[in-house]
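Only a single protein chain was left out; the remaining protein chains are all shown in position.
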Amino acid sequence: MSTDADDGTVREIGHDEFDPVGTAALIVVYFIILVVMWVFMYFVEFLGRGPTVVG
Amino acid sequence: MATNETTFADQFPKSARLTRLSFGVAFTALAIGGLFGLIQALHRTDIYRVLPSPDYYTLLTGHGVLLALVFTTFFIAGLFSWGISNSLDRDLPGDWISWSWWIMMTVGTVMAALAIIGALIPQIPMQADVLFTFYVPLKGHPVFYIGVVLLLVGSWVAGYDWFRTFWSWRKDNRGERIPLQTFMVLITMLMWYLSTMGVAAEVLIFVLPWSLGLVSQIDPLITRTLFWFFGHPVVYFWLLPAYLAWYTVLPKLSGGRLFSDPLARVVFVLFLLLSTPVGYHHQYIDPGISEGFKFVAMTNTMFLLLPSFLTAFTVVASIEHGARQRGGKGYLSWLRSLPWDEPAFTGMALAGLLFAAGGFSGMVNAGMNLNYLVHNTLWVPGHFHLTVGTAAALTFMAVSYWLVPQLTGKKLRLRAFALIQPYVWFLGMTLMSNAMHRGGLIGLPRRTAEPEWNLPGGSFSEGIGSLNEIQLQIAVGGILLFTGIVLFLAVMVATWMGRETPTIDVDSTIPPALSGAENSPRILDNYRLWFAIAVVLVVIAYGVPLWDMVADGVFSPGSNPVTP
Amino acid sequence: MEVHRFEKIWTAAALLLIVGFISTIVYGAVGPGVTMVEDDGGTTDQADVSAALADELDWSQVENFEAPTPKAQHVSGDKYEAYVVTKQFAFQPGTGQPLRVPAGSTVTLYVTSPDVLHGFEMVGTNVNLIIMPGQISEITVEFDEPGTYSMVCSEYCGAAHHVMEGRVEVVPQSQFDSTEG
Partner (left out) sequence: MVPGTDEGSKTDETAATEDAGAGSWLNRRLLLRLIIVLAVGIPIVVEGLTFIGLVGEHIDDDGAANGPNGADGDGVEIGEDLLPATDQRETLSAAQVVVSEGWTLTLAVDVNNTGADGYSLRLGEVTTGSGAVVAGDHATGAMAAGGTTSLSGTWDLPEGQIAETVRVTATVPGPDGPQTVSREVRLARVPVSG
């Protein structure tokens, strides 16, 4: 599949008219996953275990 | 070159040759190290064993050294040689100094490899079953340590080769901003010089004389602290070249432009400042280090997440820009209009995705007391197979699909293999790493030839599904990963051995960033200032503890060498 | 330097997340009181430990350490202490004879090694230490209900590292007092 000159570019977008909303959506999802997993790992897996270290 | 279009190899023959040779050694190390990894995966999971268990640790040392030290360092040497010439539009000097670093690194690699393999081959009177972290008091053959030192010093000379090319460019271009790729190479090497002081001091002052018998006892705590002084920045030495590819090549491959050049510079400066004063997060549960220093390391490490978060934002925004320019619509459906049939793009995008997962498991490791949960369990290999094993390694393979044609003037062969290789790697890595994380949570230790549970009295609570399911998933993942390496090497060898082609079918032009370097403060380019600040931060984090360890006698409390 | 407003938002969110992580860890240290291994176990001489193990030296001559016994020693109230040696390829006590600890007690463990680095990981718990020759790892652990825990060596220590494994038996107080040793 040879890459032709404009490799599928449909239109040029300059800096000022480009707002990465898709990126914002992905990053919000990633943020939520991080918070949920951290809370789970720390408070359920870690603190919820048997003999704990205290000193 | 018979091609009618001028490739990188035509414009910069010396730099191209050094890059080709470096990639050659890197891919050889990848092949051998990958094979060891496959044998380990099948041995550990008791699926198929070819060697007695004590020899597992020889393979583990080989796997660690050949992949994490040799494959990475050589590929980075090649990628940076290309980056310097490509962005400065100037060939490397290519004199005896340029040759010296490649020869020194290669001789060092052969020495270390012989010392490691020696444990399996009786005729070679050497062994180095000390793993790639070579913790004292386990002692390897001196040839192993000399090999590691040569590899290290060679990389220093390579850094000098790039700096002097930059200085000669600077003489002809007073007042201009440093081109982005060169800026990234220089900052990464400054971090490398600062951090390798730790391991150089460890080996040259302590371990080498000790292994030669000149010193009878050395303190394992000091050597371990000096190793991890270097041990964390080395992971950024592997990662920043992948960032160079993500910031400067990936946007173009996705059909877009880099979102912000200044932000990329800020990210690299943050890495220079913060990556070295964090070493204690590898020693959270070591005796002999007070909790205060561990807390400082934890705080620095957590703030070291910021440049990676910024990278996630900038790189994904650049890819989205490409998707929009290719007609992508909507909040998420733009993902479909990205070139998923282009191996170079797919490899880097999937590597970035797995790096996001690896980032989380790294945050768990970095949580000081949370580290009790996972330290030295199978969780840790699960983590670093996502970070260096995929974010770095898969990105290196992906950028090779785009770069090797430019270095050889030959069109990429076996494109179908190249097309599916990133997907095979992604699937294999997700399976293996997921199972490793779960194994770590139920307490399986890392670096063991036989998982403990089939020992009488060895008992692990039934994790999710059964332990056999975890073992099977690791084995399947390992097989898929090795298939990924074979596919990649088949493409590289077929391309390299193939005859030259009129066109190389690769668009090597890199468009300028959306917001360029010109509107960013000039101080960003003042690398001397950032290096000075980095040194100060390291002195603050390491000054007092290192002094305490040295104060009670440089070599005491000493330990005698023990041959594994 | 013109920074896109999305970048500003995302940087602030990232910093918030980081501060959140740090405060969680501080809570863990202050609330449940999980503290890290430190240097208060003191140092010792690796050669003395291996000599004492080979009965060529009396344990009283070993600095900051005492003879490892399978049964934890009573200190006061529900406080006990236990001395454990991690040596190439076995826990002493632990591998041949399990370490016995009374349920509902708070035990301070003193662990050292005569030869190389070892790991002291009690599977399924938060007890996880690196043991270093010349250093003594000191840690205090609460054992509530009776049961048996595997402990495995989680730091590579040589050709038979994968067989180095032992057991800690948490036994009811009554049974603990009756057994000898």
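Labels A, B and C are assigned to the chains in the order they are written; within every chain, residues are numbered from 1.
Going forward, a residue touches a chain if its C-beta (ideal position, glycine included) is under 8 Å from a C-beta of that chain, and two chains touch if they have at least 3 such contacts.
Predicted model only: the values in this text are computed from it and were never measured.
Asker: If the hidden chain were put back, which of C:Phe21, C:Phe65, C:Phe89 or C:Tyr156 would touch it?
Answerer: Only one of C:Phe21, C:Phe65, C:Phe89 or C:Tyr156 touches the chain omitted from view, namely C:Phe89.
Asker: Which is it among C:Ser23, C:Thr148 or C:Gln173 that touches the chain not included here?
Answerer: For the chain that is not drawn, the touching residue is C:Thr148.
Asker: With the full complex in mind, choose from C:Leu17, C:Ala52, C:Val127 or C:Met164 the residue touching the hidden chain.
Answerer: Touching the chain that is not displayed is residue C:Met164.
Asker: Which residue among C:Pro68, C:Pro98, C:Gly119 or C:Pro133 touches the omitted chain?
Answerer: Once the missing chain is taken into account, the touching residue is C:Pro98.
Asker: Write the list of subunit C residues that the hidden chain touches.
Answerer: So the residues of subunit C touching the missing chain come out as 87-90, 92, 95-98, 115, 123-125, 145-150, 158-160, 163-170.
Asker: For subunit B, enumerate the residues touching the unshown chain of the complex.
Answerer: Touch set of subunit B with respect to the missing chain: 31, 52-55, 340-341, 350, 413-417, 419-420, 423-424, 426-427, 430-431, 434, 437-438, 441-442, 449-450, 454-465, 473, 483, 486-487, 489-490, 493-494, 497-498, 562.
Asker: Since one chain isn't shown, list which residues of subunit A touch it in the complete complex.
Answerer: 1, 40, 44-45, 48-50
Just so we're on the same page, only the chains that are shown with their structure count from here on.
Asker: Per the centroid of Cα atoms for each chain, what is the distance between subunit A and subunit B, given in Å?
Answerer: Measuring from centre to centre gives 22 Å for this pair.
Asker: Suppose each chain is reduced to the average of its Cα coordinates; what separation in Å results between subunit A and subunit C?
Answerer: 36
Asker: Which positions in subunit B touch two or more other chains at once?
Answerer: 259, 313, 317, 363, 367, 369-370, 372-373, 515
Asker: Of all the residues in subunit C, which ones touch at least 2 other chains?
Answerer: Each of 4, 6, 10, 17, 21, 24, 28, 34-35, 124, 126-127 in subunit C touches at least two other chains.
Asker: Mind pulling up the subunit C residues that touch subunit B in the complex?
Answerer: Spelled out, the residues of subunit C in touch with subunit B are 1-4, 6-7, 10-11, 14-15, 17-18, 21-22, 24-25, 28-29, 34-39, 41, 43-47, 88, 115-117, 119, 121, 123-124, 126-138, 148, 150, 152-163, 165, 167.
Asker: How about subunit B: which of its residues touch subunit A in the complex?
Answerer: For this pair, the touching residues of subunit B are 255, 259, 312-313, 316-317, 320-321, 323-328, 330-332, 334-335, 339, 341-342, 356, 360, 363-364, 367, 369-370, 372-373, 415, 441, 503, 505-507, 514-515.
Asker: What does subunit A use to touch subunit B in their complex?
Answerer: 1-3, 7-15, 18, 20-23, 25-27, 30, 33-34, 37-38, 41-42, 45-46, 49, 53
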